[in-house]
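Only a single protein chain was left out; the remaining protein chains are all shown in position.
Here is subunit A:
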Amino acid sequence: METVCDAVQLDRILEKYQYDPGSIIAILQDTQEVYHYLPRCVFPYFSGKLGISEARIFSIATFYENFSLEPKGKYVIKVCDGTACHVRKSTAILDRLRSELGLSSSKKTTDDLLFTVETVSCLGACGLAPTLTVNDKVMGMMSPEKAAELLKELKEENADA
């Protein structure tokens, strides 16, 4: 299902940055905050409004790790794979999450769009290693068991909602 862009919303973002093509990164960041990813429709729209090519916008969206061209799940889980977490065995947590949800390094989002599992390089909360974030909320001192427990809780939370 392809998202249809809301021109009013996109214009509001463009106005905030005064239609400045130099602010394209910030514009894409704000757009992603609205849709949780960058839908196809934003490329021609911004290209027309900012007077820069679609290719240029696309090249930026694909260069920076934070931008996603695919829709993400309701719960985005990011497992920290910084050095400190790595030496405290974060890989086992990632493996467990992926196996529980049937995901892999290439398939990051579940088909029901409930979970996205990805890695992030260092959150700077190394004191709590190994860590992960759920929709940007940091959780520390994780273990594969706690991670499985977390999935269960999130599923229940979703069912209740």
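Observations
Criterion: contacts are C-beta pairs under 8 Å (C-beta built on N, C-alpha and C of every residue); 3 or more make two chains touch, one makes a residue touch a chain; residues count from 1.
To be clear about the criterion, contacts and distances are computed from a predicted model.
For the chain that does not appear here, its UniProt entry gives the protein name "NADH-quinone oxidoreductase subunit NuoF", which is one of "Cell shape-determining protein MreC", "Signal peptidase I", "NADH-quinone oxidoreductase subunit NuoF" or "ABC transporter ATP-binding protein". Contact with the chain not shown here comes from a single listed residue; of A:Gln9, A:Ser53 or A:Ser121, that residue is A:Ser121.
Within the full complex, the residue among A:Cys41, A:Leu113 or A:Val138 touching the omitted chain is A:Val138.
The set of subunit A residues touching the chain not shown comprises 21-26, 28-29, 59-60, 63-67, 81-84, 86-88, 99, 120-129, 131, 136-140.
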